[in-house]
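The other protein chains are all here in position, but one chain of the complex has been omitted.
And now, chain A:
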């Protein structure tokens, strides 16, 4: 930079700079494309699916992949490709909705605990610690079993299980933010506590929350598949990758395509979310503030 550099009318916002840096990250962009592809598949499933995912056919049971059934057929003669496409709905919905609910619950609670401190913080932190001391899937299974087998209940169970992570993250970041000079400056200007939290602290802790949320979606998709595998999520005959895997386990040697395609779908989506999460982490890293 020199004194002769022209002054741009509008500077580059932190958000726009993050997007630019994200786009330089090839694997992350690939992950984003994969996710978009699956979202498209889920949204346009009725248009894309060659067959009704629920339609059984006794004449086409466990047929290997062919021109008529690209991914083969299952033990009831249903088209696996159609079921994978419709199954994307359950997986993506469960992943995104449960993480959104977890964010909506966890972030305000964590923000409050981190900014208020004292007893509020102690109580909130102990509850979050207690929940985090139980393995993620075990707690989700227990909650889902308690709420009853249904996709909505599985989503709720995953949301509750995932929220303490966000409580803890938001609390820690808020405590860190509270101690910064700009937070003190905001108080010195006359900001009331709620405004300090919402206008100053919250926007500054969004980047790490965004990274965590992306990675949590991957986890939530696995959790939904696991719950469905155990019969606690999507209920048959509605398609879900987890329940398809459950049905496939009896035919692993005779009809491997029953397991391969839903398994591949889970693998790809989870990988894609993880790649995007890593890309976001690099793009939003405050330590590489220049460039």
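Definition applied: a residue touches a chain if its C-beta (ideal position, glycine included) is under 8 Å from a C-beta of that chain, and two chains touch if they have at least 3 such contacts; residues count from 1.
Definition applied: contacts and distances are computed from a predicted model.
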UniProt protein name of the chain not shown, from "ATP synthase subunit a", "MoxR-like ATPase", "Na+/H+ antiporter subunit C" or "ATP-binding cassette domain-containing protein": "ATP-binding cassette domain-containing protein"
Identified contact with the non-displayed chain, of A:103, A:186 or A:248: A:186
Touch with the omitted chain, as defined above, among A:50, A:148 or A:203: A:203
Residue numbers in chain A that touch the chain omitted from display: 1-3, 5, 7-14, 180-182, 184-192, 195, 200, 203-204, 286, 289
